[in-house]
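Every protein chain of the complex appears in place save one, which is left out.
Take a look at chain A:
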Amino acid sequence: MQQAQILSTPTRLRPGARWERFQRRYAPYIFISPFFILFAIFGLFPIVFSAYLSLHEWQPAAGLGSMKFVGLRNFTDNLTDPTFWQSLKNTGIIALESGIPQHVIAIPLAFAIHMGLKRVKGLMTALYFLPYITSVVAISVIFVTIFSWQYGVLNVLLTWLHHIPLIGGLFPAEKVNWLGNRAFVQPAVASVVVWRYVGWNVVLYLSGLQAINGDLYEAAAVDGATTFQQFRSITLPLLRPIMFVAITLTLIGNLQLFEEPYIIAGDSGGIGNVALTTVMYMYRTYNFYSDAGLAAAMSWLLFVLIGVLTLINNRVFGKSRLSGAD
């Protein structure tokens, strides 16, 4: 009898208790649901839609009804398009030209700030970080006026230097058309990228340096190691994990370069298309050529490329070597 009573208890629960149980079981899902709903709308849906789109031919202005399934044709069309390959080559060159200097400058700079400028570290970090948080459009517009052929500050400076006796011969007599000459466009774009991201990397490396035990430096100093020896034998190896993070971020960012070349070289991609990055070409294909399917396929090709390069980076810099004996 008693047992039966116990068994039947749940059915005779107070209505309030049922509500409590419901709350306990489901409320967390409701509270967490905004994230999943927003992610589904703004994150998942565009990804799935662009995958769907990459298999179709579609001119957006003609309406959703005009989508036509074309299979993998968009992918093969992109892979046989000389301009697509040129855009990949441009992206690669600009990525290297801007990626390598970023780290070559940022690592010693972070080390110098960490070791020598302890008092003003906060100020220096803020100063270097400033370009990163400034609007990229504003930065690029300023660089355009610096690089301008007839009216640019850079050429004014070079002309002025040219007129100084003795060293004048080192500088060009005529104004250099920085953005109108194939050889200079990519370095010009890269210099803006470097200028913008060095600060970001300095901050990353500074945080990495803080994690290195100060005793190591003290011990090395006692042993008579110079600052350079300390940098080479302590800082560089121990910075490896943060270098992996920083280089991965640079890799992904540089392969998706858009704003800097777009504003500096114009939407035409600059003289001879040398500043046409893959993302710019994707934008051009969608916006000017109205070929949404082709652009979507291009974005997936770029995704695959970034994935492969990140994997390679992972092999070179990644975990397997992090815990290594060295």
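Heads up, the rule we're going with is that contacts are C-beta pairs under 8 Å (C-beta built on N, C-alpha and C of every residue); 3 or more make two chains touch, one makes a residue touch a chain; residues count from 1.
Keep this in mind: contacts and distances are computed from a predicted model.
Entry comment: the absent subunit's protein name, as recorded by UniProt, is "ABC transporter substrate-binding protein", drawn from "ABC transporter substrate-binding protein", "Acetolactate synthase small subunit", "Dihydroxyacetone kinase subunit L" or "Ferrous iron transport protein B". For the chain missing from the display, the contacting residue among A:Ser50, A:Thr159, A:Asn181 or A:Gln256 is A:Asn181, taking the whole complex into account. The missing chain, though absent from the display, is touched by one residue of A:Met115, A:Ile271 or A:Leu309; that residue is A:Ile271.
Checked against the full complex, the candidates A:Ala62, A:Leu96 or A:Ile133 give a single residue touching the omitted chain, namely A:Ala62. Although one chain is not displayed, its contacts with chain A can still be listed: residues 59-66, 80-83, 141, 144-145, 148-151, 177, 180-182, 266, 268-269, 271-273, 284, 287-290.
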